[in-house]
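Note that one protein chain of the assembly has been removed; the remaining protein chains are unaltered in position.
The block that comes next holds chain A.
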Amino acid sequence: MTYSLETAEHPERLRRVAIDPVSRVEGHGKVTILLDEHNKVHQVRLHIVEFRGFEKFIQGRPYWEVPVMVQRLCGICPVSHHLAASKAMDIIVGAKKLTPTAEKLRRLMHYGQMLQSHALHFFHLCSPDLLFGFDSDVTRRNIVGVAAEHPEIAKRGVLLRKFGQEVIRITSGKRIHGTGAVPGGMNKSLTIAERDELLKDIYQIVAWSRDAVHLIQKVHIQDPGLYNSFGIFRSNFMSIVGHNGDLDFYHGSLRARDDNGKIIFDGVDYQQYDKYIEEEVKPWTYMKFPFFRSLGKEHGWYKVGPLARIQNCTQISPLCRARAQGVRRLRRRLTDARTARLPLDADDRNAARGGGNQEPAAR
């Protein structure tokens, strides 16, 4: 793809502003911006500045090392890499089906991952912007500032993350870089005592998670003008979806939608990913640029991650559904649907018209 602001015509005449390092995000990066004398932006780039070469140096290692090696790609989401590698090694060792217990434990491990990473993102990293504003004092704009002025919010963030980390520890042996999943299954069970330890707090954790959704609704409603337009850009989406298109964090097939919610492909076996996805290399970042082969590199780029999963799935659990519905209702009430339109909203409109959408979105 080529963004309109990707490359300035005469960079030598422009002023360079760098955000280096990019902080309060999950990863290493640098942003450079080139502006003219009127402060008009001519070029913006996110540089991923680190090259590591995991693709190469895992080659030739014993297969059972791969799940513990590749999780060290990221200490924030190690479980996701640990499980992705374990699933790949399941195929290598011919484990077509795990025991039901092993699969449930792997799923539980990943739910722990989802919880701790979302808590980190929302409370530790983003909440200072949401509570104090993007331009607030730099010395206050962090989790320490939140702890000073909103101690209850900070504490809940810390405890939500802690619970997720404990789920990971109990299923994988360690909070970070555990060894629970092995090719073909799991090497750790869940004892009754461990199960009860988690059950003891789970309802409090669910209640606090709901409160976090209420918090973001409250923040949103205070400045709809800002939040309805902030960070919104139309794009294709891709994620895995489970049986019947359910939201799934562990296993399923690939589904992609365009920016109107229309299916591009669905039910694709992820082992065939290379038939659908290609990658472009650019000189100014070590990150590659994946795109759908069918749409080409200009139009085939796509979003992944939480937003894509929610937008893409056909249904989610009743509890999440109620939350998602609340958020979307709020969005509709506050916004001009044209500017803030997301694929789910497009589906809603189709459904309202009785249009032939075969994939009713989550509601």
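List of remarks:
In the analysis below, contacts are C-beta pairs under 8 Å (C-beta built on N, C-alpha and C of every residue); 3 or more make two chains touch, one makes a residue touch a chain; residues count from 1.
Everything that follows uses one rule, which is that contacts and distances are computed from a predicted model.
The chain not displayed here is annotated in its UniProt record as "NADP oxidoreductase", chosen from "Threonine dehydrogenase", "Sugar ABC transporter ATP-binding protein", "Putative hemin transport system permease protein HrtB" or "NADP oxidoreductase". The chain that is not drawn here is touched, among residues A:E6, A:E26, A:E149 or A:D211, by A:E26. In the complete assembly, the contact with the undisplayed chain comes from A:K282, out of A:H118, A:R210, A:H251 or A:K282.
Across A:R106, A:H121 or A:R161, the residue that sits in touch with the chain not pictured is A:R161. Contact with the undisplayed chain is limited, among A:M114, A:I176 or A:L307, to A:I176. In the full complex, chain A touches the hidden chain at residues 20-21, 23-28, 30, 32, 45, 47, 49-53, 55-58, 69, 72-76, 78, 120, 124-125, 138-139, 141-144, 147, 151, 154-155, 158-159, 161-162, 165, 174-177, 274, 277-286, 288, 291, 297.
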